[in-house]
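Structure below; questions to follow.
What you see is the complex with one protein chain gone and the rest in place.
We just call them A and B in the order they show up, numbering each chain from 1.
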Amino acid sequence: MTSPTPGLARAGGAPIGAPTKITQGSQTKGGVGESTLRPDGTLKVTGEFAYSSDMWHEDMLWGQILRSTVAHAEIVSIDTSEALATPGVYAVLTYDDLPTGVRHYGLEIQDTPVLAHGKVRHHGEPVAVVAADHPETARRAAAKIRVEYRELPVITDEASATAPDAVLVHEHRTDHHMAHVPHPNVLHRQPIVRGDVTAARERADVIVRGEYTFGMQDQAFLGPESGLAVPEEDGGVHLYIATQWLHSDLRQIAPVLGLPPEKVRMTLAGVGGAFGGREDLSMQIHACLLALRTGKPVKIVYNRFESFFGHVHRHPAKLYYEHGATRDGKLTHVKCRIVLDGGAYASASPAVVGNASSLGVGPYVVDDVDIEAIALYTNNPPCGAMRGFGAVQACFAYEAQMDKVAKELGLDPVEFRQLNAMEQGTLMPTGQRVDSPAPVAELLRRVKAMPMPPERQWESSEGADVRQLPGGLSNTTHGEGVVRGVGYAVGIKNVGFSEGFDDYSTARVRLEAVAGEPVATVHTAMAEVGQGGVTVHAQIARTELGVGQVNIHPANTEVGSAGSTSASRQTYVTGGAVKNACEIVREKVLELGRRRFGAHHPAWATAELLLEGGKVVTDGGEVLADLVDVLGDEAVEVEEEWRHRPTEPFDPRTGQGDGHVQYSFAAHRAVVEVDTELGLVKVIELACAQDVGKALNPLSVLGQIQGGTTQGLGVAVMEEIVVDPKTAKVKNPSFTDYLIPTILDTPTIPVDVLELADTHAPYGLRGIGEAPTLSSTPAVLAAIRDATGLDLNRTPVRPEHLTGTA
Amino acid sequence: MDFLRPASWEEALAAKAAHPTAVPIAGGTDVMVEINFDHRRPEYLLDLNRVGDLYEWEVGEDSVRLGASVPYTRIMENLRAELPGLAIASHTVASPQIRNRGGVGGNLGTASPAGDAHPALLAAGAEVEAVSVRGSRRIPIDDFYTGVKRNALAPDELIRSVHIKKAEGPQQFSKVGTRNAMVIAVCAFGLALHPETRTVRTGIGSAAPTPVRARAAEEFLNAALDEGGFWENGKIITPSVAKQFADLCAAACNPIDDVRGTANYRRHAVGVMARRTLTWTWESYRGARHASHPKGGAA
Partner (left out) sequence: MRVNFTVNGRPQEADDVWEGESLLYVLRERLGLPGSKNACEQGECGSCTVRLDGVPVCSCLVAAGQVEGREVVTVEGLAEYAKQRSRGGSAGTSLDEAQRWAAQGTDSRTGEGTGSSPRAALSSVQQAFIDAGAVQCGFCTPGLLVAADEMLEHNPDPTDADIREALSGNLCRCTGYEKIMDAVRLAAARQGEAV
């Protein structure tokens, strides 16, 4: 039995609900809602698309970073003389060579030294940089830098961080979170309290408690951190870089260089994936410093080993949950404590704490909650943004809890979730009312209704096809020990930057006649990292301006900020900015038309006018003029900022506040086959149902959902950065030992897309990139529990956990 | 660094004699990783790609002479009948791209306990043909692995080929990794039935400082099969015998805890693989017997 949201049930999975009115008609080909192809597709399949690591310049030098070999130590001395004397070496820089008093950077808290000063706080921290005429020369020179360390005890977990005599990771903290934390090694703490958990506990017929561990996941984007800094004649520098947010980089880079922002020009180079790992700076400042010091272009490209030290990771977490429910299947309360390991520097940890706490209950109606989330400062690798951003860790734990409560109550796990599913109008634990569709029960219904994959697909007339069995090509089973399991999960993710952040974007749109054709040019600073924002921008311009040809200008800092390509926000916010700018351009064009041609036809003054197919038409379809004639020699251009509805900070004591602008929901059903003797898992299918509000580009929507789902699968069964608890050193910084799913690990991912408009958002769209990463992991874990009967409380789950040999 | 490019086997041996520290490179799938990641800066790289002899194999009466650089892909495609265990192991090596370049010589030269070829070579029985300007010798595979990433080669020697006994009975190979493709062994197991000598041989990878055989397990199984007349009557191996064999294989391990797996898991998994590969090979042996004595009605 399911209880779908009234009015939503409909067979067949066809999109239901109506998006907001598209003010322009749908006559123009390639507009919003179509699966148009990527404008950069051809360059990407011919190898001509220029990624940041492909940049090249005459006479360029190669930069190399020397990183700490220990996690926590005082730097007694650094001797660069031998490195500097190496033929082919142009510069060696340490902290003492930094040109200004601004020597730290950071997204929110400027606690990260450009180069280590007096102390290193994590394994792989940059200590010195070298520029030389060949990468090997630079490597050899870096190896000749003598650094003497005096090692300090390492802080690696909550106990060691908050011990009374704990060494302080940052001994001189002055940030604004200090006032609200119980210990200087606690970076941020966000409680959320609503209702009365003590009283609610009395009403509960069952209480389930659990303790969960989430391993450290890496973004593992394939394009390594890289870029080219070119010194310019005016004393400035031009940086070609792969990043998620050009203007955020600029804000952090310029003060360190001692340059005004206009002398630091930034152009987005091709980005080989990001997933949060490019929100923080990596080699940007180092390359600029070396270029300015040597007067030569400097290229830096990390290799995969260095990349594991060069960006922040997903926070590993410990999560402690208590759920209560009545016999009839209603949640009474949730009490939880989420401890996120932020590592040595702040990065995005405070915002991750905000998400983990505010989304910590999941997409359920719970009136009485007591939540606490904290992030620690430790000597582990710094952690920050990764797809899902705090909501991922919580979802893993609360979904495991939901299964356990359902089991205690003897209820079907999907039915139990539906009984407690939030919907439009539900109050979040923060007191915020959900004011757009929240089809949680319906998504669960849909994903459960999808046909199940056939059993024993690995059987064939020629025997077992090991490629379809757990262990795959490694030939570990021909069917022995293999048991199937099925699991479900659903999650909630916020869209956009929250907690009162001024989350705007900027778009510059130009419309002109070129060679007898109307051509639109869209210029934003949006970082295209693979998500397809450039595709969508062109679609929006076609729809709003009624033109066929749209040029996407390269992203750079010559236009205002687009905000970050993260938080599932770019189609919403920069898409919204492009739509807004197009609408203003359209009005200006119509005004131009009225001036030029208004006298010739009364409809110019009386009718509602549209731009369709390169013409000005009335809403009745009558053509009034060709756009090229209206435009003549004029180009109409506007640059405008655009904002979504404001949010507000969470109260530091109660966590109350309308902190989020939009929520996004996805549900998964995982079907796995587990070799129960060897503890090997084959995911057979990962079905997903997601509400996307409005699919601006259905093909891209599927790509986002399937990609996000697969990253969730990875952290369920294989992905984990392993840090030695005794030394805080990373043990597996390579693709040999940090494993991400191959095509043989990834199942079919059928997707059911729901389109229920959020009337507050452009076209009714909902940010989509992150939600599928949330529920995929707990669905896989639930399926493995179903297959094995084991109580699995950590992810990733490894063979030793499934075989009692940990 | 110098790059030595011998055009023939003789030139290669001369170069190795002149520069004993030279690191041979053929498929490059180990050496180049170490160079790219700055783990190794050999004085000389000795390129063996132009030594055609190393890419050839020859099927003899009793054994296969497998050139050191014959890529795994070739072994999978061409030597499945003669070297079934090694062919299965070859198929588990990394990725198609790596299998197109890497060969058994590199596995032996690196002598990593995780090398995929080792368990199959140990189980089948093989000799490594080591050659220098001083002459040629054959090193029994059982004597080849001398320590973690160490082998019995002298500094001036190169591996020319491996002489592997042709299969006279079923062979299997199984490897555990935490991914369904492109994965280094957490541990691996090879098993070969030798009906002519009424013996079974094993090979264990990644569960001890070197690849090893489970000798006690082999001796136990050889005796049990002999006593029960299993080779002759083709009966199903009893679960208790299979379990004892598996336990002894697990006991032959001397594994460590590392980032790829725990020691306990490795021991456990080797036991499971031993039992399964024994079942698969024995069923195959019984099936072949039935096929040659068609009263089983299978054909």
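Just so it is clear, a residue touches a chain if its C-beta (ideal position, glycine included) is under 8 Å from a C-beta of that chain, and two chains touch if they have at least 3 such contacts.
Small disclaimer: the values here were computed from a predicted structure and weren't measured.
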| item | value |
| --- | --- |
| Residue in contact with the excluded chain [from B:Ala17, B:Ile98 or B:Ala152] | B:Ile98 |
| Touching residue (missing chain; options A:Arg304, A:Lys407, A:His553 or A:His760) | A:Arg304 |
| Of B:Ile35, B:Ala68, B:Val128 or B:Cys187, the residue in touch with the unshown chain | B:Ile35 |
| Chain A residues touching the omitted chain (full complex) | 35, 37-38, 40-51, 53-54, 56-58, 134, 136, 219-224, 270-275, 301, 303-304, 465, 467-468, 473, 529-532, 699-700, 702-703, 706-711, 734-736, 740, 742-744, 746, 748-749 |
| Touching residues (missing chain, whole complex) on chain B | 1-3, 5, 25, 27-29, 31-33, 35-37, 41, 45, 47, 49, 94-98, 100-101, 180-182 |
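Here is the rule we go by: only the chains that are shown with their structure count from here on.
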| item | value |
| --- | --- |
| Approximate Å spacing (C-alpha centroids) for the pair chain A, chain B | 44 |
| Chain B residues within the chain A interface of the complex | 36-38, 88, 91-92, 172-186, 259-262, 264-265, 267-269, 272-273, 276, 279-280 |
| Parts of chain A lying in touch with chain B, wherever the complex brings them together | 139, 143, 303, 305, 467, 470-478, 480-481, 677-680, 682, 717-718, 722, 731-732, 734, 736-737, 739, 741-745, 798-800, 803, 805-806 |
